[in-house]
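Could you have a look at this structure, given as C-alpha cells, before my questions?
Of the protein chains in this complex, one is absent; all others appear in place.
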Amino acid sequence: MPPDSKLKAKKGIPTAQRLDISRSPSDVSLTEQEPVPVFEVDDLSVYYGAFRAIRNVGMTVCERQITSFIGPSGCGKTTLLRCFNRMNDLVDIARVEGSILYHGINLYHPEVNAVEVRRRVGMVFQKPNPFPKSIYDNITFGPKIAGLKGDMDEIVERSLRRAALWDEVKDRLKDSAMGLSGGQQQRLCIARALAVNPEVILMDEPCSALDPIATGRIEDLMEEIKSEYTIIIVTHNMQQAARVSDMCAFFTAEVNETSDTRTGILVEFDKTEKMFSNPADERTENYVTGRFG
Amino acid sequence: MRKEALIRWLFLGTAALSIVISALIVLTLARETFTFVTQVDLSSLWSEGWFPRRDLYDIRTLFAGSVLVTLVAMVVAAPLGMGAAVYLAEYARPRVRRALKPILEILAGIPSVVLGFFALTWISPEIVQRMNDEAALFNLMAAGIGVGLLVTPLVASIAEDAMKSVPTALREASYGMGARKVTTAVRVVIPASISGLVAAFILGISRAIGETMVVAIAAGASGGSLFSMNVFERGQTMTAAMASMAGGTDAVKGAGLTFQSLFFVGMMLFLLTLLLNMVAGRFVRRVRQKY
Partner (left out) sequence: MNAASRTLTSSPEIVRARLQGRRFDAAGFFFRLLLLAAMFVTLGLLALLLFDVVSGGWGVISTRLGDFLTGKLGITAARAGISQGLRGTFFIGVFVVAIAFPLGVGAAIYLEEYAPHSRLTRFIDVNIRNLAGVPSVVYGLLGFAIFVKALRFVTGPESNGATVISAGLTLAVLVLPIVIITSAEALRAVPDSLREAGFGVGATRWEVVRSHVLPYAGPGILTGTVLSLARALGEAAPLILVGATTGYLSEGAGYSLASLQERFTAMPIIIYTWAGRPQPGFQEATAAAIVVLLVVVLLANTVAILLRNRYEKRR
C-alpha cells in the first residue's frame, strides 16, 4: 500500500505528495503486489449552482481493488462517484473544481471526451435499469454503440457468465429483460456494463433495491471480478463495505447554518480492516460502531 | 347527511350527462343514416363524383379527398411534430424548454379558420403553386399543409409527454455506457416510448381527418366535386362536404336525400375517428403500464 493512500483529506492541505507519483511507462509494475493508482482525486469540490455538494476531497483509488464509500445520507457519496465517469456533466448546473487524474490524465481537462471516459469507466445504478428490450439486446447495446466488431453471441455469453447470470437466462436470451427478477436485472446491468470491457466499474448502492439473497450473489460476483476490474461502490450498508471492500472512505455532511445546506466532506480513507477496527477519526468510529448516522 | 347524498347525486348526474350526449350523437346519426342507406339508389354511391344536389353520392370522392389531405398533413406534421418533441424532451436546456413549450401550446390554440385563411392566401401561392405551377389556387395540397401545421403542436405535445415519461434511469444507463446524446435518443428513448409516439401519430391522423375549416376554405369545391386523386386540384373531404352542404342561408340546401347524406357522412366520420382514437388510447395505456 503506498503511503499516500492513507492520507486523510483535510481542507486546504496541498496534496503535493500525491502529485509526485509521476510514472513513466518503465515504472509501471506488472506485479500484483504493488497497487497501481487508477484515480487520484485532488481537492475536488462539486457545486450545483451556488450549492456546494462536496468539498476538498482527496484520495487515491487503486487498480484491482474494491473501494467503498460509506456515510450517512446526503453526504455526497453518489455525487463524488458520478465524478469518476463524468455523469455529473448531464446535470446542467453541476460544476466541478479540483482535479481527478485517471492514469495521470485530468478527467475534467477540456480536451477529454466524457463519452470516451464512460466507455472505460462503467456504472451500475441504485435501481436496476435494464432497457425495455431483450436480454440479448441489453448486453449488445454497449458493444454496438462503441463500434465493436466481433461475435456478439460470444460477447453476450462471456458477459453473462462473468455476471453469473448465464445459466439462468441462456434459454431465454430473446425474452424481455423486464421479466427478470430484481436481482437478475441488477446482474444483467452488471453484465451490460462488463460487455464494453471497461477498466473501472462504479456501483451506486447496487443492492439497495434487492433482498439479502440477491445481495449476497452480487457481493460474490464483485469478489470474483475484482481480479480484472477496479470497483468503486457506494453503500449504505456498513456490513457490505466491511465484507467486500479493500479500501474504505467515510464521508459525512457538515451543515451550513446560514444557508441550511449540507456539504459532504471526506473524513477518513484507509484500509477497510483498519477503518472498522481502529479508525483514526472519532467520527468514523462513532459511525462504524453505530453511535451516529 | 341528506345534503351530502343530494350533492353526490347532483355530481353523478353531471357525469352521466356525457353518456346522454354520446347516446344522442349515435342516435341522431343512426336515424338519418338508416333513412339514407335504405332509400338511396346504390349506384349513385359509386359514380363520377360527389354532387348531393344531383343525387350523386360517390363516397370514393370524399374518401380520396380525406385520405389525400390527411396524407399531406401527416407528411408535414409527423417530422415537424416528432422533431420538435425530441428536441424539447431530449435536447433543449431546461430554460429553453420552459420558454418554447408554452409558445407551442399557445400557438396550438390558433383557430382552424385562421389556418384556412393562411393556407389559401400564403401556403397556396407561395409554396404549392411554386411546387407545381399548374396548381389551382384552391387545392388539396395547400389544405393538407394547413391541416398539418394545425396538427403539428398536438403531435409534438403528445410525443413529448411520451418521451418525458421514459425514466431518467434509462438515459443514465445509456450515458453510463458511453452512449452519445443522439444514440441515447434514437436507440433508447424513442424505442422505450414508441407506443406513445405511435399514439401521437394516430391522434394526429384522427384530428386531421376531422378537421373541417382549413379544407372548407382552402380546398375550394363547394357544392360538389369530381373524383380526383390530384392534390394540386380542388377537392372535397368528408368534413368539408358536410360544411358545404350546410352552409349558406338555410340549414341544408338541396332536395332529395341531401339532408340524410349529411348524417351519413357524419356517421362515417364519427366511426372512423372513434376507431382511431380507441386504437391510440390503447397505445397510450401501454406506455402508462410500462413505467
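Each chain gets a letter, A and B, in the order it is written, and its residues are counted from 1.
We take it that contacts are C-beta pairs under 8 Å (C-beta built on N, C-alpha and C of every residue); 3 or more make two chains touch, one makes a residue touch a chain.
Predicted, not measured: the structure shown is a model, and the values here were computed from it.
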For this session: Decide which residue listed in A:Phe69, A:Tyr102 or A:Tyr136 touches the omitted chain of the complex.
Result: A:Tyr102
Exercise. Hey, which chain B residues sit against the chain that's not shown?
Worked result: 1, 3-4, 7-8, 10-19, 21-22, 24-25, 28-29, 32, 79-84, 86-88, 91, 98, 100, 102-107, 109-118, 120-122, 149, 152-153, 156, 180-182, 185-186, 203, 206, 209-213, 216-217, 222, 239, 242-243, 246-251, 262-263, 266, 269-270, 273-274, 276-278, 281
For this session: Name, in rising order, the residues on chain A that touch the hidden chain in the full complex.
Result: 23, 25, 28-30, 32, 36, 38, 63, 102-105, 107, 111-113, 116-117, 120, 197, 199, 227-228
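FYI, only the chains that are shown with their structure count from here on.
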Seminar exercise, completed: The answer for chain B against chain A in the complex is residues 93-94, 167, 169-180, 183, 187-188, 191-192, 290
For this session: Give every residue of chain A touching chain B within the complex, in rising order.
Result: 85, 87, 90, 92, 115-119, 122-123, 125, 127, 129-133, 141-142, 145-146, 178, 189, 192-193, 196
